[in-house]
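Left out: one protein chain. Kept in place: all the others.
Naming follows writing order (A and B), and every chain is counted from residue 1.
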Amino acid sequence: MGSIFAFFAVIALVLIAFVGVSAGNMQYLFGVVIPYAAMIIFITGFIFRVLKWGSSPVPFCIPTTCGQQKSLPWIKQNKIDNPSTTIGVVVRMALEVLLFRSLFRNLKTQLSEGQRIVYGEAKWLWLAGLAFHWSFLIILVRHLRFFIQKVPVPIQMIEGLDSFLQIGAPLLYITDVVILSAVTYLFLRRVFMPQVRYISLPADYFPLFLILGIAATGVLMRYFFKVNVTGVKELAMGLVSFINPDAKLLEGIGVIFYIHLFLISIFFAYFPFSKLMHMGGVFMSPTRNMVNNSRMKRHINPWNYPVKVHTYDEYEDDFREKMKGAGIPVERE
Amino acid sequence: MAKFTAKPDELAKIDFRPPRTGWMDTPVEIKEHMFCHAAKPKELETVGFPNAHEWRPNDEDWKLPENWERTILEGMKDLLGKYRSFRLFMDICVRCGACADKCHFYIGTGDPKNMPVLRAELMRSVYRGNFTLAGKILRKIAGARDLTVNVLKEWWYYFYQCTECRRCSVFCPYGIDQAEITMMGRELTNLLGLNIGWIAGPVAACYMKGNHLGLEPHTITSSMEFFVDDIETITGIRVNPTFNRKGAEILFVTPSGDLFANPGTYTAMGYLMLFHELGLDYTWSTYASEGGNFGFFTTNEMAKRLNSKIYAEAKRLGVKWILGGECGHMWRIIHQYMDTWNGPADFLEAPVSPITGTRFDNAKATRMVHIAEFTADLIRHGKLKLDPSRNDHLKVTFHDSCNTSRGMGLLEEPRYIIKNACNHFYEMPEDTIREKTFCCGSGTGLNASENMELRLRGGFPRANAVKHVNEHHGVNMLANVCAIDRAALTTSMDYWVPGVSVCGVHELVGNVLVMKGEKERTQDLRLEPLPGKEGNE
Partner (left out) sequence: MKLYGGGKIITGLIIFFFLVTFPFFLNIGKVNAKPEPKIDTPEIQKLAEKKCIEPKAFMRAEHMKLLNDWRDFAVRNGQRLYVNSEEKQFTISLQNTCMHCHSNKKKFCDECHNYMAVKPYCWSCHIAPKEKES
């Protein structure tokens, strides 16, 4: 079972960090070496993957058109779902990337009694997907407070909004609740929907558990097993300004922080080799990012090559007598 | 092979429970009535395809050439370098499952490998195993597997169970288009001579004779004679089509199916009447006598080879621009491929309607106009005298073709024409039309007879929607703009929704077109009596 394998893989990662730090005293490895390595793998791996995609051309203009084309002036074009201009494509892509427009279309197709196919709303996947991705982004942005000496006002505002409910102390972040629920939903649908379970690979469960682990350790750290948070910032600031932290600082931060950081490092190092690359890929999908203007403007295929064709002359040679008999004009009598 | 006899009631009992074994551990079962016969070697040789050989899909031994694995993997490498879509779609799927229940073949069969995501995984697993680091190291954990004979058979079975309709790509959050992956799959199977007869035959015929049906020039003119005679019987007017005429203003290209088989022939008659009434300076071609392109269902190169005839003939005849008839994949190709393959069409002029003066700016580079665009413009400008009451006995719905809706966006033009030609028009449920339209079930060269179960299962969602409007509004006519639809939907309707006929949009136009000097019409284009008009005789 893919999910069990992935679950234990993440548990193993947690244990590695736990044992490494609490028994092996390898704070430097988990707090400095691995995060740097992960960052380097992430950035170079990501760039390499995108360049690899970029090295394959887009030979044909193949947008998936999801609305009325631009044709006669009195027919209303759907300028977003069937864009004929770059602006249309930009809007289409923005809606796709920011609001998951295509997923919003999702339907549930079911065969009901009397052999009728019925189509129902199916927005949960869209909602959970959107909630998860936006929470993730906000959490990432919030974490910038650990990496910037004087935290800029916009980041402070995001933090303020995220905790505006003023529940408990430290204040509860809404995104913490949302990301945990959304990821849990995304996991449960993989397990309980037979079709989705059937298509799921270990590589689908692993990132879910990894993210669940990251979020859970983060939550535990903030609300339950507190760590020396100014120490964490000192370490983080040291990392981004290439200042080696001293042993005392490293030892003064609780082990749960290192587990959190290790899972994040694994996440980023794993990123370029996995389906997580959909983050970069969504921008490059030719069915979405192209202008549907292929009859207005010739699209060039860089590897277009001459092909062997059956010419008219050959055709006429084959059928000249029959053509003449049928009164069809010919080139050569 | 036993004849396919299952009743609709049996076929509509679909089990959506996936098997107990994982899909990688469930070997493919090549089921009767679900696949097409193998291509004849002679037909593949006609167009120079490699490894043409005798084989049968349900035989254990497919007589694969030596080193076939290398051929496939090198072919994959080549395609990955040529198509960004392919490389990207191999990498970025997250298996969210949004596409799963969008495929007409999945809805109709319940076979999980017909979920677009899994159909793609059949290929992705081999891609991962051979082209990615994670797949090479982690193997099955990373969803990778080796290319074996069984995998190849699975590819063949399921890539010839996909009609490249692109419905999945509408719902995919990354726009992953299974059509692209199926195209690659078919490119690869063609490297090994594993094509199907229903595709290879038309391809060879089209290459040598100019059209899929293999109609020779004199056969084309003589079947056109039949149409002309019928039109005279119906209207008292003798129309006079020309062939291969140099100096005509417009070259008209339409799928050859409409010259040969009912009900497409009635659509062809509609064209003839319309052009005659307009006094259009146009010509047919016997060399470029095919708008469709079964080459598109084999390899990109073959598609280009067949398509080249249209521009070549337009150039030879010296026409100003090209008008194209009703067809689905033909229009995907003309809209998204033709200019790139065989352009630039600098020997043509930007199309202008000689009747209305409308410039078709949307076709200013490719210089080919869809007949629905052309006719809608005529009606809008009041250039046609129509008597829609002649279609009053029809309750019409419209089936969007996959290719014209999702690979072009031709949605309103045919509807505008139908609404002007008919007084009773009803849309099918919203989730089954326009960009969410369902395939007829027989596209991409799968409209053979030996795979009837597959076709009927694939056609089930479309038929179900027709049944809905049939029951609620008494719809009895399914209009469309595609030659394959006209053939395939007729079969599908007879099976699933008896009593619903199928027609092209221009058959409806031909019926209601009031021609100058015509006699009182008592028959429709099918030579059937027009209800309410019989008494006039």
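The definition used in the following text is that a residue touches a chain if its C-beta (ideal position, glycine included) is under 8 Å from a C-beta of that chain, and two chains touch if they have at least 3 such contacts.
Computed from a prediction, not measured in an experiment: that's the story for all the values here.
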item: Omitted chain's touching partners, listed by label; value: A
item: Sole contact to the chain not displayed, among A:I148, A:L188 or A:A247; value: A:I148
item: Omitted-chain contact residue, chosen from A:Q110, A:T230 or A:N244; value: A:T230
item: Touch with the omitted chain, as defined above, among A:F5, A:F42 or A:F104; value: A:F42
item: Hidden partner chain, touching residue among A:S56, A:S71, A:T109 or A:T175; value: A:S56
item: Residues from chain A at the interface with the omitted partner, ascending; value: 39, 42-43, 46-47, 50-52, 54-58, 144-145, 147-149, 151, 155-156, 159-160, 166, 168-170, 226, 228-230, 233-234, 237-238, 240-243, 280, 283-284, 302
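What we mean here is this: only the chains that are shown with their structure count from here on.
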item: Chain centre separation in whole Å, for chain B relative to chain A (CA means); value: 34
item: Touching residues (chain side chain B, partner chain A) in the complex; value: 8-9, 12-14, 16-18, 22-23, 48, 80-88, 91-98, 100-102, 107, 112, 115, 117-118, 121, 132-134, 141-143, 166, 169-177, 180, 207-210, 216-218, 221-222, 243-246, 286-287, 300-301, 304-305, 308-309, 312-313, 316, 334-337, 339-341, 343-344, 358, 360-366, 368, 373, 376-377, 380, 405-413, 416, 429, 431-432, 434-436, 460-461, 464-465, 467-468
item: Residue ranges of chain A touching chain B (in the complex, touch as defined); value: 5, 49, 52-62, 64-72, 74-76, 78, 81-82, 84, 96, 100, 102-103, 105-111, 115-117, 119, 125, 129, 193-204, 273-275, 277-278, 281-282, 284-288, 292, 294-301, 303-304, 307-312, 315-316, 318-319, 322-323, 325-329
